[in-house]
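What follows is one structure encoded as structure tokens, with my remarks underneath.
Removed from the display is one protein chain of the complex; every other protein chain stays in position.
== chain A ==
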Amino acid sequence: MKKIGKTLLALSLAGMAFSAAQADDKVLHVYNWSDYIAEDTIAKFTAETGIKVVYDVYDSNEVLEAKLLAGKAGYDVVVPSNSFLAKQIKAGVYQPLDKSKLPNWKNLNPDLMKTLEISDPGNQYAIPYLWGTIGIGYNADKVKAALGDNAPVNSWDLVFKPENIAKLKGCGVSFLDSPTEILPAALHYLGYKSDSQDPKELKEAEALFLKVRPSITYFHSSKYIGDLANGNICVAIGYSGDIYQAKSRAEEAKNGVKVLYNIPKEGAGAFFDTVAIPKDAENPEGALKFINFLLKPDVIAEISNYVSYPNGNAAATELVDEAIRTDPGIYPTPEVMKQLYAFPDLPAKVQRAMTRSWTAIKSGK
């Protein structure tokens, strides 16, 4: 017994010594949104650098954040949205980026970098990856059948006017399940600031939602892609790129479903997803190489082509397919750009009030 114990001890000590010496810099753990990269990006990165990538995905900022805040999540590269980034930086989740190792930094769009300083002062911790809007995805034929030719498909009236959405109930309406990304739309529609923290105004937004609530089929942040593509629902308030994905899925399936996307004329929320390195990353060198790779114009342009989201890389725009570059639903016109609003980082109290409102809206209680 004593001998076994000694062997065990020796074995584990030896193992520890070895593993400390053998830091694994040939493997990189990347945690990204689902369907948010081109098919061959990872393969090309591995071919260029010899670093093997373990790629994992999530479908909400909350899931990513919970893992990061628990500590030792085991990821080297993560892709938080800017509204979450600010608090995570405050909590000490990330390590500053060593810009000397990011020669492709120069390709970034300076205007966008300035916008991002709201969440990341001095652009110390993150680079912009892709961005997009939250607008109206719809099944052209079914909406026409329900509301006629003059259906307000380019306005929030479509879903916030009870008489309109009631007619869509039969074919199905979905909203993103995210209070902080959807309640601002209601606030904005009511004529308040989209980042209002006034409890009275929040209550009014809640009341607006409760009025249309009976006509909403479900709240979910990813399953509307499939449902819109195969005709299970006819209107989805969702992420622009996801709706374009539903469109191409319907085209591939040749099921006769015609999916379109509009940014509402009143204005819509825009989210910016950023790339950052957690403080406890095991392979920060590899992570920097990966980020520098993503900053290459041809690499990020291919990703934009594949996922239909615009990127934050000024040098890449001309490399993006013309069909995508000129689609106002993906690359909004300058006039529409002015109508877009970003999602701010909210104090815990407001966040809780929003979640509570959301529960009230969803359950009708």
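Observations, loosely collected:
By our rule, a contact is a pair of C-beta atoms (placed from the backbone, for glycine too) under 8 Å apart; a residue touches a chain by one contact, two chains touch by 3 or more; residues count from 1.
The rule is short, and it goes like this: contacts and distances are computed from a predicted model.
Going by its UniProt record, the hidden chain of the complex is named "Putrescine transport system permease protein" among "Protein translocase subunit SecD", "Energy-coupling factor transporter ATPase", "Putrescine transport system permease protein" or "YolD-like family protein". Residue A:66 is the one among A:43, A:66 or A:253 that touches the chain missing from this view. Considering the whole complex, the residue from A:46, A:197 or A:232 that touches the absent chain is A:232.
Within the entire complex, the positions of chain A that touch the omitted partner chain are 1-2, 4-5, 7-9, 11-12, 14-16, 18-19, 22, 24, 26, 60, 62-63, 65-66, 68-71, 87, 90-93, 170, 172, 179, 213, 216-219, 230-232, 348, 351-352, 355-356, 358-365.
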